[in-house]
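Pasting a structure below so you can have a look.
Just one protein chain is left out here, and the rest sit where they should.
Chain IDs A, B and C follow the sequence of writing; residue 1 opens each chain.
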Amino acid sequence: MSQSPGFRIRRRVEFGDTDMAGIMHFSNFFRFMEVAETDFLRSLGLSVSWHTHGQRVGFPRVSASCEYRKPARFEDLLDVAVVLVKLGRKSVSYRFDFWRNDELLAVGRISAVCCRSDGQQIESVEIPPAIRQVLEPHLCPEAEL
Amino acid sequence: MSQSPGFRIRRRVEFGDTDMAGIMHFSNFFRFMEVAETDFLRSLGLSVSWHTHGQRVGFPRVSASCEYRKPARFEDLLDVAVVLVKLGRKSVSYRFDFWRNDELLAVGRISAVCCRSDGQQIESVEIPPAIRQVLEPHLCPEAEL
Amino acid sequence: MSQSPGFRIRRRVEFGDTDMAGIMHFSNFFRFMEVAETDFLRSLGLSVSWHTHGQRVGFPRVSASCEYRKPARFEDLLDVAVVLVKLGRKSVSYRFDFWRNDELLAVGRISAVCCRSDGQQIESVEIPPAIRQVLEPHLCPEAEL
Partner (left out) sequence: MSQSPGFRIRRRVEFGDTDMAGIMHFSNFFRFMEVAETDFLRSLGLSVSWHTHGQRVGFPRVSASCEYRKPARFEDLLDVAVVLVKLGRKSVSYRFDFWRNDELLAVGRISAVCCRSDGQQIESVEIPPAIRQVLEPHLCPEAEL
């Protein structure tokens, strides 16, 4: 298996994830990243979105990217490793390594900013200390990888 | 072209709509139905979901089905005809005919119930008279098709 | 938990499965059914699609439907029970019960026909005896439910 540090999920490529080229459609890697991110946060007792004081707080994405090295195919079992590579004042950045056994198929990245919304306006805010405290031990800056 | 009465949309099968069998994935016919339904309502000045008196009113689906006769392929131009086949006290039912030129590829159905939600509870309600009035002229009961 | 007989999968509703109504988008129930069907076949050593004698054999859907009783929400853990309700000469029919704990949220159905394709033409064929033999013990006609 792979050497990516930290949290990982295992997920099978479904028939509906494929396209007529016979491989996983490139947009679905982003769906897998989201599941990995959500499961990572859930494993820490956190969520991507929650209500507090009548407002919704969450981590909408400000950027997402993926480098595709090898195609993933129907029924492949993928391990998606989640690495928290940056924890800013308002933002978090993740790297996602897609492994099929010991082959690295793709590397994805997502950056998200902590935001508060009253249903109308969305406003970026500092990451609440209680959440920062939970995330910080999992920080693994890219330079150290 | 086809003989289905009434409103229709034209939409191309996209690469991302296909699966590894080289045809449009069966779940995407439901996405096309939704677009046809939404466009039909929009053409009448209506919406699938709106706010009124601090509540959300909308038409969530209670059933959906599709019969697949011939596959749809990448770049096929599909005409989806929308037929309002039933207008009940609280519910509406649509039929959707998927045509590629004069070939009928699939027939779908959706039934939806008018519902009111305060964000917590969802409750079925009578279709507001103003909406019924707009829909009624487009009713084309299946028996008359 | 639920009383549906037979094979079941457990799957969490993902953020990307939801829509702006805050519930699982109705088309995604069909994605869940497909996963349940595929996993059921895999558990028996079968597949939804395979190559033999230079041809692709598979089970394309001829119909699919779903009745929605209660909405499924983000992070809900759904149990999808697969019931093989019909095993025809060329076709199979499944029922899918969507449970959240002991609440039945939705009931879906898929019928599929065994087909052979040389890449151009698709032709329906009898279900190969080796496959029928594996499926037959799992048949649970609706009348007996």
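Definition applied: contacts are C-beta pairs under 8 Å (C-beta built on N, C-alpha and C of every residue); 3 or more make two chains touch, one makes a residue touch a chain.
Everything numeric here is computed off the predicted structure, so don't read it as measured data.
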item	value
Per the touch definition above, residue among B:42, B:69 or B:89 touching the missing chain	B:42
Chain not shown: contacting residue from B:14, B:103, B:118 or B:136	B:14
Interface residues of chain A (partner: the chain not displayed)	20-21, 23, 26-28, 30-31, 34, 49, 56, 58, 60-68, 71, 122
On chain B, residues whose C-beta touches the chain left out of the figure	14-16, 31, 34-35, 38, 42, 47-49, 74-75
Contact footprint on chain C, counting only the chain that is left out	15-16, 18-23, 25, 27, 74
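The criterion applied here is as follows: only the chains that are shown with their structure count from here on.
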item	value
Innermost chain by mean C-alpha position	C
Highest-count interface - the chain pair sharing the most C-beta contacts	B-C
For chain A paired with chain C, centre-to-centre distance based on mean C-alpha positions, whole Å	29
Geometric centre distance via CA averages, chain C-chain B, whole Å	23
Length of the line joining the C-alpha centres of chain A and chain B, rounded to whole Å	34
Sequence positions of chain A contacting 2 or more other chains	15-16, 74
